[in-house]
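Below is a structure I'd like to ask you about.
As you look at this complex, bear in mind that one protein chain is not there, while each of the others sits in place.
What follows is subunit A.
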Amino acid sequence: MSNFLKLISNELKKIYVVKSTWIMYIVLAVIIVGTGILNNTVGDIQNSYESDSWRTQLEEENANLTQEMEDETYLETYNSMVIEQNNYYLENDIQPSGYGAWHFIMENKMLLSLVSLLTIIVAAGIIANEFRWGTIKLLLIRPISRTKILISKYVSVLLFALFTLLFVLIFSGITGAILFGIEGMNPYTLLEKNGSLEYVSVIGEIISGYGYQLIILLMMATFAFMISSVFRNSALAIGLAIFLMFVGNQIVFFFAERSWAKYILFANTDLSQYADGNTPFIEGMTLGFSITMLLIYYIVFMLLAWIFFTKRDVAGN
């Protein structure tokens, strides 16, 4: 194993040896199973449609939904949406794929904000904790440059995010498969886009949905990592990063009228604003502009983290 890989394995060991990391995973697992069971019992989801009878199945479903709507008016919006989707299938003569593991994974993309949260916690601690424990001294007096140690820590944060993401994907897949079955190799689904229904690939939706969130995750984790390096304080890094993650959009809305609003990080983190049909936060912003802004922020974060980690004395507090 090369030197650098050993450094990364050290960092990962330090992340995964502590109980709280495993508690995070258990919480994720409970949430996934919980939503799955909730979906299974509360929502009356049709798992599969037979190839010879799916039309009658859909018509029966519509009849039930209409009946239900009359009895319980609060179900109106949801039920009429499902009816509309069913009609789309009938009109276009498409057999629906039904609900299954892929759909479940797709819907669980909201769990990525939780993955971001966990990654922020890890990123915030990975430097600051060494200072808190006092172990930074023994870590740095090795024939390894501080830059290399910093990079190994950063890469370990990214690996942690990747593992956690894979955990969400795979565990959702397994839970979905057990509870709902698997709806084929490449299922399609109806999603409302630009006010009308579109027939889209579920896997495509998973990739784009998770992808957009990963950009936010990457930026916020890098931000927390930078704060951790500059202030050597994990509570500050966690607090600031999570606070900004939650109020980021409000900040943008609050300053939306100002000419410099588009330069705010959070005006640019959600790239789905450029997906077809969506309108950007602020008029005149383009995908290219946002990517440039994200790159600039990213480089600034990394540079600050690097300067403070490599140049500052490790003195007593």
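To be clear about the criterion, contacts are C-beta pairs under 8 Å (C-beta built on N, C-alpha and C of every residue); 3 or more make two chains touch, one makes a residue touch a chain; residues count from 1.
Here is the rule we use: contacts and distances are computed from a predicted model.
Asker: According to its UniProt entry, is the unseen chain "ABC transporter ATP-binding protein", "Acetolactate synthase", "Succinate dehydrogenase hydrophobic membrane anchor subunit" or "SCP2 domain-containing protein"?
Answerer: Checked against "ABC transporter ATP-binding protein", "Acetolactate synthase", "Succinate dehydrogenase hydrophobic membrane anchor subunit" or "SCP2 domain-containing protein": the hidden chain maps to "ABC transporter ATP-binding protein".
Asker: Sort through A:A63, A:L138 or A:L191 and give me the one touching the missing partner chain.
Answerer: Touching the chain that is not displayed is residue A:L138.
Asker: Spell out, residue by residue, where the missing chain touches subunit A.
Answerer: 3, 6-7, 9-10, 13-14, 17-18, 133-135, 137-145, 313-316
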